[in-house]
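Only a single protein chain was left out; the remaining protein chains are all shown in position.
Chain IDs A and B follow the sequence of writing; residue 1 opens each chain.
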Amino acid sequence: MNGTAPSGIVTLLTDFGVQDHYVGVIKGEILRRNPRAVIVDITHQVPPQDVQAAAWLLASSWRSFPAGTVHLCVVDPGVGDTRKALAAEVCGHRFVGPDNGFLTHVLRDCDEWKTRELSRGDLFNQPVSMTFHGRDIFAPIAGALSANLRFDEVGSTLPKPVELDVPTVGVRRDEIRAGVVYIDRFGNVITAVTARHLEWTGMQPGEVVVAINDAVIDRYYPTYAVAGNGPFFLFSSGGWFEVAVKNGSAAEALNIRRGDPVVVRRRA
Amino acid sequence: MNGTAPSGIVTLLTDFGVQDHYVGVIKGEILRRNPRAVIVDITHQVPPQDVQAAAWLLASSWRSFPAGTVHLCVVDPGVGDTRKALAAEVCGHRFVGPDNGFLTHVLRDCDEWKTRELSRGDLFNQPVSMTFHGRDIFAPIAGALSANLRFDEVGSTLPKPVELDVPTVGVRRDEIRAGVVYIDRFGNVITAVTARHLEWTGMQPGEVVVAINDAVIDRYYPTYAVAGNGPFFLFSSGGWFEVAVKNGSAAEALNIRRGDPVVVRRRA
Partner (left out) sequence: MNGTAPSGIVTLLTDFGVQDHYVGVIKGEILRRNPRAVIVDITHQVPPQDVQAAAWLLASSWRSFPAGTVHLCVVDPGVGDTRKALAAEVCGHRFVGPDNGFLTHVLRDCDEWKTRELSRGDLFNQPVSMTFHGRDIFAPIAGALSANLRFDEVGSTLPKPVELDVPTVGVRRDEIRAGVVYIDRFGNVITAVTARHLEWTGMQPGEVVVAINDAVIDRYYPTYAVAGNGPFFLFSSGGWFEVAVKNGSAAEALNIRRGDPVVVRRRA
């Protein structure tokens, strides 16, 4: 036996939206390879072509699934140019998508991984279209992997997948410098700062303030329910420092966008 | 054997939207407990924190599923405060969610029910987050109940679940007083008045008018297809009096909101 037995589950993460037939077609192509596949939508509302957002959403969801799950991630601005197609096996999970960096966070999270290029044309829908590799390449491979295709059979070795340029987190004694990594539909602002970063500084949540753009947020509450009015920070369910407004949008109230710089520092 | 055998189906009703990864994560946590679960979205577009809407949507959908189905309903403005977490067994169906009244209509609809508090920390994701009990408490319990966890094993008895303050329907000889309970995406206005209420008054649909706010709707048609222009009323597919505009939005045309008072009375 090579690697982990498949769970039969295939997750989908795309920017195709749910208005057209594109996602349905991908599901059909998976089911043609594995009629017993259990297909789960993570989301299809990734902002168009936004591989950074896709990479973060994937990192935030894959561990909730059982080992052996296949994660299909198709946010593919480079379809039709020279970008490669890849599959990865990471800590017993499998990932399939264009080689554009969508695995950046996942690979940093796991020591044990291998990647292969999808080079087996006999496994694709032929002729492969120029613009919809989700249907013609990625769905067929994901479907086959969720059934009985062995990982090593998807193609040739791909030693170094593309990495996204992800802002680093700088931790010093009394200060953490990072950035905004995601803004969710409620307008909650999620930063790259984790509880572990804070531990390294020796500070407690009640001892710090969070500065983003011109705003300094100095109230910490453990939950939305007990928060007062105005912006505050908390630890998100994913373990990140998050800036929120109870029953409102922190991103709107403070005019924050993804990528904005964040400083967590000792309260004056 | 205790209660009904599980159908393996888990329905989901939340206000998480479908833009982020939250719903996908919940599905993963269910599948980790029961890889054979069949998960069905009712909707994730409940208006944020609107437990009244969730309660009505649940009441309008649960009977379409087979006995043994687990219904997960997470619209949870109180997450992180002192609200309890519950499971209920009602007429052979199971329900899981925060104890905030989401079961109000379902419990009135069925004589035979029992409720328990979710007090078995060993069944949760540990550590339980402060802000995402959907992932850490409700999904694990729903997944386990859809497999082989017996209902009585989810926790201690909870004698009296929270009830929402639901407007009553007042029926007199020539008049029914009620309110608007839901407005759907087409702008159809659904009231708390049912065919049974009308029967009690002895009036026929053609003998009444429906007054909401300043409007008096005096045309009854059995279907949208045969309706003329302008607002009319009909019996909705759920059996309620509904005010509609063919190919348009009655809620917009008449400026109606949920909770507005409704009077059905004998035509003058």
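Quick note on the criterion: a residue touches a chain if its C-beta (ideal position, glycine included) is under 8 Å from a C-beta of that chain, and two chains touch if they have at least 3 such contacts.
All values reported here derive from a predicted model rather than from experimental measurement.
Trainee: Write down which of B:9, B:91, B:128 or B:263 is the residue touching the left-out chain.
Mentor: Result: among the candidates, B:9 touches the missing chain.
Trainee: Which residue, A:78, A:179 or A:222, contacts the hidden chain when the whole complex is considered?
Mentor: A:78
Trainee: Of B:66, B:121 or B:170, which one is in contact with the hidden chain?
Mentor: The missing chain is touched by B:66.
Trainee: Can you tell me which of A:48, A:121, A:170 or A:202 touches the chain that was removed from the display?
Mentor: Among A:48, A:121, A:170 or A:202, only A:48 touches the chain that is not shown.
Trainee: Taking the full complex into account, what residues of chain A touch the chain not shown?
Mentor: Residues of chain A in contact with the hidden chain: 17-25, 27-29, 31-32, 35, 39, 48-49, 77-81, 129-132, 135-136.
Trainee: Name every residue on chain B in touch with the hidden partner chain.
Mentor: So the residues of chain B touching the missing chain come out as 7-9, 11, 13, 18, 38, 40-45, 57, 60-61, 64-66, 69, 184-186, 222-226, 234-237, 247.
Quick note on the criterion: only the chains that are shown with their structure count from here on.
Trainee: Centre to centre, by mean C-alpha position, how many angstrom separate chain A and chain B?
Mentor: Here the centre of chain B sits 32 Å away from the centre of chain A.
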